[in-house]
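Shown below is the structure under consideration.
Only one protein chain is missing; all other protein chains are in place.
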Amino acid sequence: MSTQVLRAPPDPYHLGHHPAAPGAPPQATGHGAGGPAPKRIVVGYGFWIFLLSDVIIFASFFAAYSVLFKRTAGGPTAQQLFDLHNTAIQTAFLLTSTFTCGLASIAVGQRSQKWTQIALLCTGLLGAGFLALEVREFAGFVARGAGPSRSAFLSSFFTLVGCHGAHVTAGMLWLGTMMAQFYAKGFRTDIRHRFLCFTLFWHALDIIWVAIFSLVYLVGSLPPEFLP
Amino acid sequence: MSDESHGTLPEYDAGSYVGGDRPPGAAPDVEEHSLRREVGGYITGFALAILLTIASFWVSGTNFIYGPALAVALLVLAVAQMGIHLVFFLHITTDPDNTNNVMALAFGVLIVCLIVFGSIWVMTHMNQNMMPIPMDKLLQMQP
Partner (left out) sequence: MLGKLTWQAIPFNEPIPLISGFGVYLLVIALVAWVLRKGYGPYLWREWITSVDHKRIGIMYCLLAGVMLLRGFIDVIMLRLQQAMAFNAPGYLPPSHFDQIFSAHGTIMIFFVAMPFVIGLMNYVVPLQLGVRDVAFPTLNSVSLWLNAAGALLVNLSLVVGEFSRTGWLPYPPLSELRYSPGVGVDYYCWAIQISGIGTVMTGVNFVTTILKLRAPGMNYSRMPMFCWTALASNLLIIAAFPILTATIAMLLLDRYLGFHFFTDVSGGNSMMFMNLIWAWGHPEVYILVLPAFGIYSEVVSTFSRKPLFGYRSMIIATMAICIISFMVWLHHFFTMGAGPTVNAVFGIASMIIAVPTGVKIFNWMFTMYGGRVRYSSAMLWVIGFMVSFLIGGLTGVLLAVPVADFQLHNSMFLVAHFHNTIIPGVVFAIFAGYTYWFPKAFGFVLDERLGKWAFWLWFVGFWVAWAPGYVVGLEGMTRRLQHYDDPQWHPWLLLAGVGVLIILAGIVVQIAQLVVSIRTRDKRRDRTGDAWDGRSLEWATASPPPLFNFAILPNVTDQEPYWDIKQEALQAMQLVTPEPEYLPIEMPRHSPTGFVTAFIATVTGFALIWHIWWLAILGLVGAYATFVVFAWRDHTEFVIPAETVARIDRANREARAEYLRELAR
């Protein structure tokens, strides 16, 4: 840290964003040392971090579910309750909706209002189908006396899967708002940034569903002697 | 496409920011990236995810895999499918532009593992060390 060096940067205050000479490449280095990142990166990364925190909420519910899995208080067990056909259809709906969401992000990249709205509508319909099946499943359980207040196992099941469903519901509200915003205001930069966050959210919900259908429904339906 | 100027410095397209980084979820901005390749990426991811899903449902229904190993097998398949989602739908790669995103993901995975497996470990031991409850008290505890 010598005090002899007299800094006389060749590019004062432009710092690589505009090249020192015409045609020369920008001089900024990566990893944030080139100055504040562009808004798109900032917004996307911020939402990524938020998703991380959301995943940890799910992890807490997963931990509670794992601990309380066997505490059925003499009531129905997972094996007795779960209908894997229903789960399979729900998985198909949600996975396909993730795919259509990806197509929607391509459409936004192409600035096509028509395909954006179509892809988002498909995503929404598939999401609605997923939710309808889930509500039907929950209502069925409650009607059979296997509601969340029956046992600790059922409380943790309803909370974990219900939390995912609540996130999907919030996502649907967001989806509707995005469709309205694209329609009303076109492909403005901030709306596209918001949509980037929405796609992150929607894909993350499917990732969590992968964990749920595998570890809650499929593992739960295994005969007890196969469980650790 | 015109972007309004934001914040502190003149806005520039992230794609021309050499050595910069990418927001998570955004595809790499390479000029030659055709529409076909983009859609193809999503279709590949979709197909692989379908395969893994079918595999999960299938192994849990048959005895192709040794019974007590099924839970672990399902976990492995689930993790694989999560990886497919991350790579094909969320465009998480190991380029240097993506380092921050991968670090955040790794941190998250670490914390999730600590919470889930830590809780299971701790609570299993706690439950094992609980005093056995006599039958009449056990019956009293039903609602």
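Odds and ends about this structure:
Read from first to last, the chains carry the letters A and B; within each, the first residue is number 1.
The rule we apply is simple: a residue touches a chain if its C-beta (ideal position, glycine included) is under 8 Å from a C-beta of that chain, and two chains touch if they have at least 3 such contacts.
This structure is a prediction, so every number in the text was calculated from the model and none was measured.
Considering the full assembly, B:Met123 is the residue among B:Ile65, B:Ala80, B:Val102 or B:Met123 that touches the omitted chain. Where chain B meets the chain that is not shown, the touching residues are 5-9, 100, 107-108, 110-111, 114-115, 118-119, 121-123, 125-130, 141-143. Those residues of chain A that touch the chain absent from the view are 1, 3, 5-7, 9, 12-13, 15-16, 28-29, 31-37, 41-42, 45-46, 49-50, 52-54, 56-57, 59-61, 63-64, 67-68, 71-73, 75, 148-156, 158-159, 173, 177, 181, 185, 190, 194.
Heads up, the rule we're going with is that only the chains that are shown with their structure count from here on.
The distance from the centre of chain A to the centre of chain B, each centre being the mean of the chain's C-alpha atoms, comes to 10 Å. Within the complex formed with chain A, the chain B residues making contact are 1, 3-4, 6-12, 14, 16-27, 35, 38-39, 42-43, 45-46, 49-50, 53, 56-57, 60-61, 67-68, 70-71, 74-75, 77-78, 81-82, 85-86, 89-90, 96-97, 99-101, 104-105, 107-108, 111-112, 115-116, 119-120, 123, 141-143.
On the side of chain A, the complex with chain B involves touching residues 17, 25-26, 28-32, 34-45, 47-49, 52, 55-56, 59-60, 62-64, 66-67, 73-74, 84, 88, 91-92, 95-96, 98-99, 102-103, 106, 109-111, 187, 189, 196-197, 199-200, 203-204, 206-207, 210-211, 213-215, 218-219, 221-223, 225-228.
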